[in-house]
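Removed from the display is one protein chain of the complex; every other protein chain stays in position.
Entry: subunit A
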Amino acid sequence: MNKNISAVSALEVHDLTVAFDRKPVLWNIDLEIPQGKLVGIIGPNGAGKSTLIKSVMGLLPLSSGYCKIFDEKIDDVRHRISYVPQRESVDWDFPVSVLDVVMMGRYGKLGLLKRPRKADLDVAMDCLRKVGMESFANRQIAQLSGGQQQRTFLARALAQQADIYFMDEPFAGVDAATEKAIINLLRTMTAANKTVIVVHHDLQSVSSYFDWVILLNTRLVANGPTTSTFTQDKLQETYGGKLTLLSDVGDLIRRENFPNREEKVL
């Protein structure tokens, strides 16, 4: 039984095309991701990385194609999906506290007319603890630093107790220590067979962070385990034409030829 459930892929995308003003941002994407992976979506600016996760979650209209999560339609499994939007997507001067924001993670589980209960509060506090923000629970969100805002968003996503997590640049504007703490947290989540899909910018950390990568540049360049997919050829194909970047990528690959195996096992 258990085996059966994990055999279902976490995410399936078929012939997905998304266009703004008739200009395609994503073109004919086909991919499948198994459960329990920490997945990085990699690609240059304007490659459609955010668009991919937004359209998969049904936040943007699709020009064609369809997506399935756990082999079901998105609207049937919304309670199993969690989302960390880009930090800049909200007004941080909004008069709410950190706890108020994290409690929003519980709203999807509550029905219409239902108010959050003590149990929801406990979950919210627990999630704040996981991201090391429990002492900030009653802080007004305008007083947070960039890293703290990001951790608040992460706690809100955790409070949903979902099975698949979409995160849009969760490391943007976050200091190195926080980034490490977050990645460790994501590892414990994938160890518990949760699937975490992250839009990521920093090529340097890809092979140490993710065990699965999606290389994207309007079209899908590659999709598979990091070790076999995150290669120089594929990267050149993804970032092709951007010459300055290309040499950086070359350097990177050379360095990545000597990965720290011990760290990966962790």
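One rule holds in what follows: a residue touches a chain if its C-beta (ideal position, glycine included) is under 8 Å from a C-beta of that chain, and two chains touch if they have at least 3 such contacts; residues count from 1.
In this text, contacts and distances are computed from a predicted model.
Peer 1: Look at the options "Xanthine dehydrogenase small subunit", "Cytochrome C oxidase assembly protein", "Metal ABC transporter permease" or "Ubiquinone biosynthesis protein UbiV" and return the one that UniProt uses as the protein name of the missing chain.
Peer 2: Hidden chain identified via UniProt as "Metal ABC transporter permease".
Peer 1: Touching the left-out chain: which of A:Leu62, A:Met104, A:Leu121 or A:Ala172?
Peer 2: In the full complex, the listed residue that touches the missing chain is A:Met104.
Peer 1: Taking the full complex into account, what residues of subunit A touch the chain not shown?
Peer 2: Within subunit A, the residues touching the omitted chain are 54, 57-59, 75, 78-79, 81-83, 85, 89-91, 94-97, 100-101, 104, 107-108, 110, 112-113, 115-116, 140, 142, 156, 160, 166.
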